[in-house]
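Here the complex is missing one protein chain, while the rest keep their positions.
Per-chain numbering from 1; labels A, B, C, D, E, F and G assigned in written order.
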Amino acid sequence: MTVSVGIIMGSQSDWATMKEAALILDELGIAYEAKIVSAHRTPDRLWDYGRAAVSRGLKVIIAGAGGAAHLPGMMASKTRVPVIGVPVQTKALSGVDSLYSILQMPKGFPVATMAIGSAGAANAGLMAAGILAVSDPAVAERLDAWRAALSASIPEEPKDD
Amino acid sequence: MTVSVGIIMGSQSDWATMKEAALILDELGIAYEAKIVSAHRTPDRLWDYGRAAVSRGLKVIIAGAGGAAHLPGMMASKTRVPVIGVPVQTKALSGVDSLYSILQMPKGFPVATMAIGSAGAANAGLMAAGILAVSDPAVAERLDAWRAALSASIPEEPKDD
Amino acid sequence: MTVSVGIIMGSQSDWATMKEAALILDELGIAYEAKIVSAHRTPDRLWDYGRAAVSRGLKVIIAGAGGAAHLPGMMASKTRVPVIGVPVQTKALSGVDSLYSILQMPKGFPVATMAIGSAGAANAGLMAAGILAVSDPAVAERLDAWRAALSASIPEEPKDD
Amino acid sequence: MTVSVGIIMGSQSDWATMKEAALILDELGIAYEAKIVSAHRTPDRLWDYGRAAVSRGLKVIIAGAGGAAHLPGMMASKTRVPVIGVPVQTKALSGVDSLYSILQMPKGFPVATMAIGSAGAANAGLMAAGILAVSDPAVAERLDAWRAALSASIPEEPKDD
Amino acid sequence: MTVSVGIIMGSQSDWATMKEAALILDELGIAYEAKIVSAHRTPDRLWDYGRAAVSRGLKVIIAGAGGAAHLPGMMASKTRVPVIGVPVQTKALSGVDSLYSILQMPKGFPVATMAIGSAGAANAGLMAAGILAVSDPAVAERLDAWRAALSASIPEEPKDD
Amino acid sequence: MTVSVGIIMGSQSDWATMKEAALILDELGIAYEAKIVSAHRTPDRLWDYGRAAVSRGLKVIIAGAGGAAHLPGMMASKTRVPVIGVPVQTKALSGVDSLYSILQMPKGFPVATMAIGSAGAANAGLMAAGILAVSDPAVAERLDAWRAALSASIPEEPKDD
Amino acid sequence: MTVSVGIIMGSQSDWATMKEAALILDELGIAYEAKIVSAHRTPDRLWDYGRAAVSRGLKVIIAGAGGAAHLPGMMASKTRVPVIGVPVQTKALSGVDSLYSILQMPKGFPVATMAIGSAGAANAGLMAAGILAVSDPAVAERLDAWRAALSASIPEEPKDD
Partner (left out) sequence: MTVSVGIIMGSQSDWATMKEAALILDELGIAYEAKIVSAHRTPDRLWDYGRAAVSRGLKVIIAGAGGAAHLPGMMASKTRVPVIGVPVQTKALSGVDSLYSILQMPKGFPVATMAIGSAGAANAGLMAAGILAVSDPAVAERLDAWRAALSASIPEEPKDD
């Protein structure tokens, strides 16, 4: 299977959040790679990753980062491959710093921003699938099934623990 | 030209913001439709739009709304077509209410959230183009050109007015 | 006893908060039902619940949700039965996301928003009772008694643990 | 027509916002009174208003205030008549101060909080109507018609100014 | 010793914070009373306390409350005795709700607002002492000594635990 | 008349706000002085003012400042004379920066913080009067009259402009 | 005069803010250059500027940007020359987005963040001077004089306009 989705993150500590994206892609049978690409500590790695994204056949990039989270936006500046950004929750500011750093991109370089934290990472996987599904009927079918199963799993009434 | 992008918004007043998305799609030669679909005032319209999105051939939906902005997320619940959300700036809360209502989706139903206001709407158009470019080389080429032109337009030095 | 109050919530995890509303209704002898109605995962359930609310004899709906909390507002869009919204506290944004998504409804579709979290859920039960009390003297009497007992329970002086 | 709704506000300057509630009640043919009741400047007026609310036949109280907005919550403490609170927008804090002062009531004394500003005031009128409609079929019918007319007024497409 | 300072609070749970004020007054030899006066649950107690404050010889009132914290401001409305407000920290909003409810008083009824939480409660005791010291040289002397001792207690260098 | 209240502010631009305090003191017949004392630009002036406050007979100091508003807290560090702080509204952060800089004093050095902006400045004047009234029956009487007149000025009903 | 300070900014629109830094450097006789270096639109320009900063003899870099303001942090990642960041005020979020994007850098790559807007830009010029003054007695002398003149310019009393 060719890798069509790149999951990148600013540091090892982001993996606890970002693996939710990987789990979704696993469930949907979508091939991906997971890499640490730090905007500040390995800027040249970011450069190279962005420059090669199209030629390597990447179709979507999921980028997670926390604090002054420059990775998603800088990646969006380096490639036209759609970038999905995941704001990682932070200690002092709860991820609002991550969110604003990812979301508030100027005209020209969108980042598809997800919810703060784990739910956002899982949704990044689903958004990646949705983008692939535009031109891949097999992914579309699996995504439809995933969504139907989620809806079917909801009980009618809450129960006490 | 088949319509591949739907631009929907909660009310007429959102159009001042959302037409930035339309302008970008015009520049990139991408066919779109613009509709008012109010989550609260025309919920059945929302339902019908979402249910028919795949069969009508829509590939991306751009949804803008302000305040308790339920349109993007409810649309994401009704269709697997990728939904890009634009938080429209509001009077009292500057669009932070719109942002949180659009962004903080639970696992299962991602909305690709853009920056608050006009820059976000323009970027929604570019993100839609990026998604189409995954499987449409002609759009990819035009998007690359658009990005290159933007970069080329930046002067070396600021000048006084 | 006919069910006059519907307590609905977006997911099982909201029940820890929302059962405070149920407890109050129990104390006041008001019949209710508790249902999981997810705006995003079971939108058709939401539709059906809203459409049937008046004919089923529901007089008040209490709706709790967290994050991009669309349930209360969407329910308010589907029925004229008064909707009381409870913002469930969230991990990253402490329920401010829930609050803004519930509170900031556009003209036409009010949601009677309560405080974030458990106190808000309990108060939703009391507000429901207050609404029923407008036309039900027996509920009014029990509510008056409940309020009087609360006031009478307050000691004159604080004491050390 | 007996007055069934009391619209009270902290000062003359709140009337610019609160008359949106009055306009809705006018449209729905619901009798109301509009009074200035300042929690801080006329506390005894607040006391008397609250104490007499039930015996005067008031069924709903709409209370608007800004800043340290104590009027809605104090009124809720004095009467079991449902109190709908409208946070008036303020200069420095945009009404977030009003909102928190109204919303965050402790268990025992709910205030049905509306959106900040004019939309919230209009919705207070609609919420009052919804509460009356629980036991008044004529109001219910007019409210249904009002809602239907609003939905019917939404055009299919946005238009340029 | 005549009681010159009243420490009042909205509920028993506030005492954990408010006893910091009492401790300071103990250290400074200032007589006080500590009472639970809930603005919402015991409004008449608030009324009576405020009305009698001057005649009872109270010179300063310290009022602590959390959430929609109406106690300090309502007390300031009922008596000209200076009211010092302590915003108690809250679960969802960290006491910002308490702060805005206490601080943002309209022209006419100031509340001397302290920092959120325990430091604020201790400082309320010191501010009360400072106010008494204006006309009581003995308190002034003890307050000067307290301040000098605090300054003298600061080591030159930090040390590892 | 001896000057008993010092109104100090960080810069000339704060005077537009702080003269509201002066106006109140004028109305109440309380002698004051108004000085510019910049914590950062004239720190020695701050030092001297604080050191001489008691010996000069000042009984209350009202200090207004904006942004990183260090004047009130630093003054509270230099004298036991009660310091009332007024957060001046700012351009980017609406005075929340001023507020936090003034309010969040550590244990030992309270600042009696008022509302942001003009209402806060007026209330600083009233709080100063309330403090003086503790030991000055003439001020107490004038303050009571001022408060009574304010309450008496409130009309029963709002009127359209 | 060799250029020792580089003033860079994300776009022409930032110049209205950033020229305050240039004015200060003019007043202090410090040579500088002013360049537009957009992190997203001209990332290679950023790369080249950072890579050459030391060899070109730059001693301080002042970087201003707004929204998802990645320029200061990315520059800090590319060179050890001290980077001073200026958060430019923005429309929806008042520059809090700019601030968090600049300030919240991870361990390894500090940005010396200034106040939001014009005051911050002027202070960036003064901080640059302070850094140069560490090893340049002539700059130190001029900076001391500038500071002394500022302090000397403060009048004793405010005056009405």
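Everything below uses one rule, namely that contacts are C-beta pairs under 8 Å (C-beta built on N, C-alpha and C of every residue); 3 or more make two chains touch, one makes a residue touch a chain.
A quick note: this is a predicted structure, and the numbers were derived from the prediction, not measured.
Chemist: Name, in rising order, the residues on chain G that touch the hidden chain in the full complex.
Modeler: On the chain G side, contact with the omitted chain comes from 59-60, 80-82, 84, 99, 103-110, 112-116, 118-119, 122-124, 126-127, 130-135, 140, 143-144, 147, 150.
Chemist: What does the interface between chain F and the hidden chain look like in terms of residue numbers?
Modeler: 10-11, 39-41, 43, 47, 67-68, 70, 73-74, 76-78, 90, 93, 96-97, 100-106, 108-109, 111
Chemist: Residue-wise, where is chain E in contact with the chain that is not depicted?
Modeler: 89, 94-96, 115-117, 119, 150-151, 154-161
Throughout what follows, only the chains that are shown with their structure count from here on.
Chemist: From the mean C-alpha coordinate of chain E to that of chain F, what's the distance rounded to whole Å?
Modeler: Here chain E and chain F have centroids separated by 18 Å.
Chemist: Taking each chain's centre as its mean C-alpha position, how far apart are chain A and chain C in Å?
Modeler: Roughly 35 Å, centre to centre.
Chemist: Touching two or more other chains, which residues of chain C qualify?
Modeler: As it turns out, chain C has residues touching two or more other chains at 11, 41, 67-68, 93-94, 96, 103-106, 108-109, 115-116, 119, 150.
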